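Complex shown without one protein chain; remaining protein chains in place.
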Amino acid sequence: MDKPIYISALSLVTPLGNTIEQHFDAFKNGISGIKIHEKAGFQQTAIPLAKREEITGNRYDTLLREALEKAKNAHPEISGKTAVIVSSTKGNIDLLPGDTFAETASIVHEFFPATDVLIISNACISGVIAINTAADYLFAGKYDQVLVIGIDAVSEFVSYGFQSLFALSNETCKPFDKSRNGTVLGEGCGIVLVSTQKPADFAVLYKGGSSSNDANHISGPSRTGEGLVRSIEKTFRRSGKKASDIDFISAHGTATVFNDEMESIAFGRMNLDQVPLNSMKGYFGHTLGAAGVLEIIMSIVSMEKNTLFPNLGFKETGTSVPLNIIQHMEQKALNTVLKTASGFGGGNASLILQKQS
Amino acid sequence: MKILAHSYVCPKGTFLNGKLVYDTAGEENPLKSAYQQLGAEYPKFYKMDVLSKMAFIGTELLLPFFPKDADLENDLQLIFANSSASQNTDNLFVESYEQLKNPSPSLFVYTLPNIVTGELCIRHKWYGENCFFIEEAFNPVHFSEWAQMALNKGNNCCLCAWVEAKTNGEQECFLFLLTDSEEEAYSVELELSTLIKQYRNE
Partner (left out) sequence: MSDLKENLKAQIIEQLNLEDLTPADIRDDAPLFGDQGLGLDSIDALEFIVLLDSNYGIKISDPNEGKEIFQSVNTLADYISKHQ
């Protein structure tokens, strides 16, 4: 991990807007993208969703093209060997019964021709793994820069699935709160540039990352937080950081009872329970394969503005290990940030960002 | 980098290091037959999707070939890929809510390709790193790059798989175990592309 690797935010499209500035404003003002959508659930039930209402056509393609266009405007010069890694759980669900990822690379090529396009589909940790993989490619010298795209769209398919698991909230998303009763699905597309060259825009340093499997259950989080603990330990080793270095944690926090409980146990075991922490699912909902990238973009904004954003939806401690959940917007020097994610298939992933000195 | 061992599971049979071990050609339920011939006692097998079933059988056969001195619990990375993600189960899940009018939770949990690596980690208590890629076709150069990057990070060996179950009935799982050695990457890539061709034609 000798050469510096920079990460900068290029574009962000969600129900909260299509510029990073709009997202900063929404976070500052505590605005959520979540609304109740009548008849969106199975058998015409009402469910909360964070859905970008401007979209009328295919949701995945539209999100992808809008974010790519913004990214191209932000970063028109592609120089050196470039790869694009797309992180998504479902791709374009409307392509079923065929391959849901069949058209992704060609859409990327409309905006960034002659790039190598790779796709990672590893449930809700895809975004964090995609950035870790981008860094691996840069360390190996295979590419000079990698665009990482996190994307997933709202669909009947996923909504009905989460309903069948009784994993959806009936109102809003309240990560880590005592009254949380499920997650809320959201959609969005975020793009970051991971590069060995220092970009002109604000960028932070990637210090290391890892993943670890719970080896416990394909859809239920581990009761002990073992996988998340092991991933954070590995990420600390690789980045040369320790718990006391961390100024802020961007946690996963889906607002299901068991997930948030698992995270609290893991953070407690790692002596991270006093570090200011938020889950951004109260703003974005759970955007699955996009979540890691979206939340890393807003973590970079936090670092740029030295601002801790509140964990929207949290009122009262609702985990067996109390955490330092951010409740009010606060100015604080943010030098070192830990991002974590956990998901189906027993996956856990983490990475560390650091401000340039 | 070198290949320690490889296996191949498809409806007509299960192969280990190039040799047919379970002949299932013409069987009504070839994966069930291969599992029964394998003799592993793991009732969860029956609940798995096709991707996990194939990878389960292929991985059991590779167990004797894992490096003995490696910390497999922490330092084994799983690198899997296919072109159709979880398409086969996706379509079954759609059928459960469109035709049967009841979205099935046990199908939904398999509508992610990386569940297959989760199943293997549960079975073998592997807590290491996992990654699932979607690619147009089996690409030995990519696998060798991903494995090299995993080994560079301190992982001891990589269990790699091209595991595909398409709606049209095409099913295959090509598993191979990679570890560090003096051998050049291109020779591993060449060997992998030869092996998959042989397996597909057998």
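Some observations on this one:
Per-chain numbering from 1; labels A and B assigned in written order.
As a convention for this text, a contact is a pair of C-beta atoms (placed from the backbone, for glycine too) under 8 Å apart; a residue touches a chain by one contact, two chains touch by 3 or more.
These numbers were taken from a predicted model, which means no experiment stands behind them.
Residue in contact with the omitted chain (choice from A:A26, A:V108 or A:L165): A:L165. Annotation: of A:H109, A:H217, A:R269 or A:K305, A:H217 touches the absent chain (contact as defined above). Take chain B: the residues that touch the chain left off the picture are 32, 43, 46-47, 100-106, 109. Mapped onto chain A, the footprint of the missing chain covers residues 164-166, 217, 219-220.
We adopt the following convention: only the chains that are shown with their structure count from here on.
Remark: chain A and chain B have CA centroids separated by 27 Å (rounded to whole angstrom).
Per the touch definition, chain A reaches chain B in the complex via residues 42, 89-91, 93, 96-101, 118-123, 129, 133, 136-137, 139-140, 142, 156-157, 160-161, 163-165, 210-219, 226-227, 230, 238, 344-347. The touching residues of chain B, when paired with chain A in their complex, are 74, 78, 83-85, 87, 90-91, 93-94, 97, 102-105, 108-115, 117-119, 121-122, 124-135, 142, 145, 148-150, 152-154, 167.
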